[in-house]
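Below: the structure, in structure tokens.
For this depiction, one protein chain was excluded, whereas all remaining protein chains were kept in their positions.
Chain lettering (A, B and C) follows the sequence in which the chains are written, and residue indices restart at 1 in each chain.
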């Protein structure tokens, strides 16, 4: 069996100024980095500078596509806007297709209110599936995100969140490993 | 009772090059124009030029907000991308909030394949609701949209589609009228 | 304008033994009863005894259909089971159709966990719409429902929940009134 490290980038899925999701994404990124046998990278969709005048595979950003191509799994850190996903994240995700197929994804939802962005996660599920991604059945939920971190971006209740994200990443790593085995060894 | 004409703009909800939705939106726009007691306007979100570096109410486009403010109902013409809604449409919609409350919306789904973009419509429902819009229970469904029109943008099977959109608009006009009555006469 | 009281029954949407939703439904029912100009009734779907061997309009229960026919709005009190709605509630709801059209519905979600059954509410939205119901954009959310009530079924944090349900009912009454006006005065 393949013993190469898994590659699981963390994608910060909003461009909005003052986004609380940035702290969440950095926190989750640190947790992924600690995992043995996992390599990661931090992707801020604000840095990708996708054009707003077209969409879909026509606006492929080579470096983003290559990153998705290389990935065995993805962590998406995503705020909830009006019970849906951020438009710019969808704009970016739609630019790839075959790059995602038979890979795992775990979603960390970020909300101002108390429900952990669960509605955004439900809203993303059909999109993930159509992209060929397998959404694991653990989520990260960051309710009241503006108050979860101190001014240096350190999470207040570290123990709780480290434990939860550990469980989430355990499942994501498992699914990433299993699907990689499938892609490499089991023919369709 | 208010006898002012209803204002129901038609919004073309994609910026993608070669969008089949443009023909659909123009066709639907013509049908709305024929309705007595209804005024309309054609809005192409490509023309709105929303910035991609921020999101939400921070990027309000005054003319679009005023249009939504004035509207009694909306027609959204929207293609299905990966079983979800186009990112740029969500980006635009998220820039308003109170402008939409207690108004009606009807959705025309546009798909390359055979299922009338029904999955995109389901995906939009929770967003519409959170924006305060009431989604009517008739949809416009334009399957196989690339082949529905001739090179001049005229719809091939005019009779069928005129009849269907007539039913759709009947319901949308009804709901727009009813909700306008409520906004103007019934206190919360 | 019609000054008859609105009729807004409260439907307890689960048959499960030990259901925490029963306390929630009774609490909400008391709040509806206090509203001036509103009549209500308590419906426990366990009492309806729908057969399990068929489904849809074939198993119409006359008294339930008449109640829906008479209603101007509905309150559904519904637990979340596996991120969806209870099967028996859907079984019951599917037995009517025209009885619901152009009426308002407000959903109170009940969950053992912390997210107020928001996922169940998202899951119900397309069904409500297809039934012709308008789902208002306020919900009741009862997280950790097993611990919200004392052994006599009295809610611990009464003030908070009375206030929230008051807002929810304000919106539901408004929408019920507006749609009744529409049904009675505005032709399609």
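To be clear about the criterion, a contact is a pair of C-beta atoms (placed from the backbone, for glycine too) under 8 Å apart; a residue touches a chain by one contact, two chains touch by 3 or more.
Note that the structure is predicted; figures quoted are calculated from it, not measured.
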Sort through C:64, C:85, C:115 or C:174 and give me the one touching the missing partner chain. C:85
Among C:26, C:102, C:119 or C:180, exactly one should touch the missing chain; which is it? C:119
Could you list which residues of subunit B touch the chain missing from the display? 83, 114-116, 118-119, 122-123, 141, 143
Applying the definition given at the start, please give the residues of subunit C touching the unseen chain. 14-17, 46, 49-56, 58, 81-94, 119, 122-124, 126-127, 129-131
In the complete complex, which positions of subunit A touch the hidden chain? 122, 125-126, 129-130, 132, 134-135, 137, 170-171, 174-175, 177-179, 181-182, 186-188
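Definition applied: only the chains that are shown with their structure count from here on.
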Comparing which residue numbers subunit A and subunit B contribute to their contact, where sharing over half means same and under half means different, the two sides are same
So what's the Cα centroid distance for subunit B and subunit C, whole Å? 29
For the pair subunit A and subunit C, the C-alpha centroid-to-centroid distance in angstrom is 36
Distance-wise, how many Å sit between the C-alpha centres of subunit A and subunit B, to the nearest whole number? 31
Subunit C, residues touching no fewer than two other chains: 122
